[in-house]
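What you see is the complex with one protein chain gone and the rest in place.
We call the chains A and B, going by the order they appear; numbering starts again at 1 in every chain.
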Amino acid sequence: MVQRSDSIIVGIVSRFMVPLIQLFALYVIAHGHYSPGGGFQGGALLGASVLLLRLTVGEQPSNLVFHKKYGTPMSGFGVFIYAAVGVAAMIGGGVYLDYANLPIAGMEPAALRSLGILLVETGVGIGVMATMIAIFDDLAKGDFHD
Amino acid sequence: MTDFFIGHIAYYFIIALLIIGLWGMLFKKNLVKKLIGMNILQSSIIIFYVASASKYNATVPVIDPRLGAINPAHYINPLPHTLMLTAIVVSVATTGVALALLIVIYKRYKTLNEDELLERMK
Partner (left out) sequence: MKLLSYILLLTFGILLIYAANKLPTRGHPDNPINRDTSLAGTPAASAHYIRNAEKEMHTPNVVTTILADYRGYDTLGETTVIFCAGIVVFLILRRQRDGSKV
């Protein structure tokens, strides 16, 4: 079981830092087309922000940010988004994961590919974030005193 | 001679890291230390790929209109970066699996020392 930190400074500073980390993570995911970044990096940052809360302010307050029962389902949801974008490209008449054939009218193929990359990166980010949190929660649950 | 050394010193550092990782996996008796050695070995491989992607007088692989027409000599090789980007995250996940297995081993045998573990498994 994860113990909350006793130090006031650690708790306050981490509570101040977590929204900034999450904002930066969303920037990394959304701006991944134009600067170094993307789904994997942003997802790792989002997961790390929630793990910081788990370690410093304890389990109950951090469950308000991301409840531990959502860890494994959300990681499956991230992979599902990725696969669903591929299937949507198939519905549009192309091959699997060919974003130029996404069924959205009035967009040229290059813009559709850009949109498809953004959707896929979002799925990867959700999957990586939820998997990191799920692995941490499962490991922290392993009780050593039996 | 100096040029050769400067061009290859990164490889020697990578070999040193790889040998440290292998040494940890071979000679340390604690399973957690073996896992740390495996992570060091993974890091050395990742650094090797990224080092092989470097290119002199080149910038990050983000297309910059100020550099004029697109010329591959202006941008470092993006392919090793992509491969290692996924490898880093996968290594985090596999480390999680290894730690879970270590928790189960500790619960069952009450030790993580290799010699004691082999003794108790008999």
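Annotations
One rule holds for everything that comes next: a contact is a pair of C-beta atoms (placed from the backbone, for glycine too) under 8 Å apart; a residue touches a chain by one contact, two chains touch by 3 or more.
What you are looking at is a predicted structure, and each value in this text was computed from that prediction instead of being measured.
Here the chain not displayed is in touch, across the complete complex, with A, B. When the omitted chain is restored, the residue from A:A48, A:V65 or A:L139 that touches it is A:L139. Panel shows subunit A; residues 32-40, 71-72, 75-76, 78-79, 82-83, 86, 97, 99, 110-111, 113-114, 116-117, 120-121, 123-124, 127-128, 130-131, 134-135, 138-139, 141-142 of it touch the chain omitted from the view. Residues of subunit B that touch the chain left out of view are 3-4, 7-8, 10-12, 15, 18-19, 22-23, 26-27, 51-58, 61-64, 70, 72-73, 75, 77-82, 85-86, 89-90, 93-94, 96-97, 100-101, 103-104, 107-108.
Heads up, the rule we're going with is that only the chains that are shown with their structure count from here on.
Separating the centre of subunit A from that of subunit B, both taken as means of CA atoms, is a distance of 23 Å. Residues of subunit B that touch subunit A in their complex: 60, 62, 85-86, 88-89, 92-93, 96, 99-100, 103, 106-107. Within the complex formed with subunit B, the residues of subunit A that make contact are 34-36, 38, 40-41, 43-44, 128, 131-132, 135-136, 138-139, 142, 144, 146.
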